[in-house]
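Complex shown without one protein chain; remaining protein chains in place.
Right after this comes chain A.
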Amino acid sequence: MTGIEALNVHCGFAYLTVPELFRGRGLDASRIDNLMMTRRSIGLPCEDPVTNAVNAAMPIVAALSDEERASIEILVTSTESGVDYSKSIASYVHEYLGLSRNCRFFEVKQACYGATGAIQLAAGYLASGVSPGAKALVIATDVALVDERAEYSEPAAGHGAAAVLLGDDGTILELDLGAFGNYSYETLDSARPEPTFDIADVDRSLFAYLDCFSNSVADYQSRVDGADFLSTFDYLAMHTPFAGLVKAGHRKLMREQGVRKAAEVEADFARRLAPSLAYPSIVGNLCSGSIYLALASLIDSAPLTGPARVGLFSYGSGCSSEFFSGVTGPEAKQALGRLRIADHLAARVEIDFSEYLALLAVNRQCLVPVADRDIDPSTYADVLACVPDRKEQLLFTGVRGYHRQYTWG
């Protein structure tokens, strides 16, 4: 059955604790509770959307046989951190992953929804049977640019990528093909109008997210006979700008489904949603990879002893959204466990607020189009050397004649 064969994330080499960022910015610490986050990943200047994508996907690609690798005939990168107006991140990723030249690659953009749109279209292509045995690799990859102007959104920003390999063997998640619901309309709730900063209207964005959640679930229920938000899904995994919003969204849906007792709502949240929030709460918002980080968190954290249906909600500002579903289980837990995502997240190196400020000043130039630029990864050896058991990974070394340069190290 068509589905997710493999899933991996790369969430950088460094992290900052949320209380440390609140302290440094002078933010009201009483608000940390509603944020429901403890850490956020911080990028190094020798990382960019290309390295994040490659470092997330390489463990998946490296585990494939030559024949399997050659069967990847679609590579899509999804990002709101484009590095060129014309040339895709996918073109670089294709090269450094060593994929077949008989492969189509391109990039999609729709804020935090883009990857899900690509996955749904690719899954339809694979299921159509026009190319038996084919696989598709969709990689959501982004970097954070926000600074103190983002106020309480700054502690929620993440850094990294999620790689999703689709094919005939849905070991991680067998997709319920045809079971989906959408809700989309034009709004300016958040955007990245220039390569150095984001803008956001917090209320407009949160309210759009919540409207889209209700309406995409309603559309799903109208398409799928007998579908019921309360009983059809054993677990839920959602786009997670911050875990507190996911909790508010869940409470809204439960009320709309007639569940009003606080204890019942809380118990359902703890049982069906909390497993998906463990990783997002220590990484931050991975943009269109966020929902797949949540899925990885769910599979690694939940006690999967048999087949379990997961309802997934994807939302991207602007805004486009989708609620869809699939079936995971013990085999997914075993396969994902081999990638040791929790260990890699634990291996990130803690930095303090002053180190964060120094990195941010350089990171905010990451996407600025320049002909030439030098980045020396050895400048960040103090962090890279502290990551235990770090395997060779792709690092960004700068730009030559607008061509981005990378090295393995």
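By definition in this document, a residue touches a chain if its C-beta (ideal position, glycine included) is under 8 Å from a C-beta of that chain, and two chains touch if they have at least 3 such contacts; residues count from 1.
In this text, contacts and distances are computed from a predicted model.
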Complex minus one chain; that chain's UniProt name from "Glycerol-3-phosphate dehydrogenase", "Polyketide biosynthesis acyl carrier protein", "Xylose transport system permease protein XylH" or "ABC transporter ATP-binding protein" is "Polyketide biosynthesis acyl carrier protein"
Just one of A:Val202, A:Val224 or A:Ala335 touches the chain that is missing; which is it?
A:Val202
Residue, one of A:Ala90, A:Val217 or A:Leu245, that touches the chain absent here:
A:Leu245
Quick one: say which of A:Thr38, A:Ser91 or A:Thr187 touches the chain that got left out.
A:Thr187
Identify the residues of chain A touching the omitted chain, counting contacts across the whole complex.
31, 34, 152, 187, 201-204, 206-208, 210-211, 244-245, 247-248, 251-252, 255
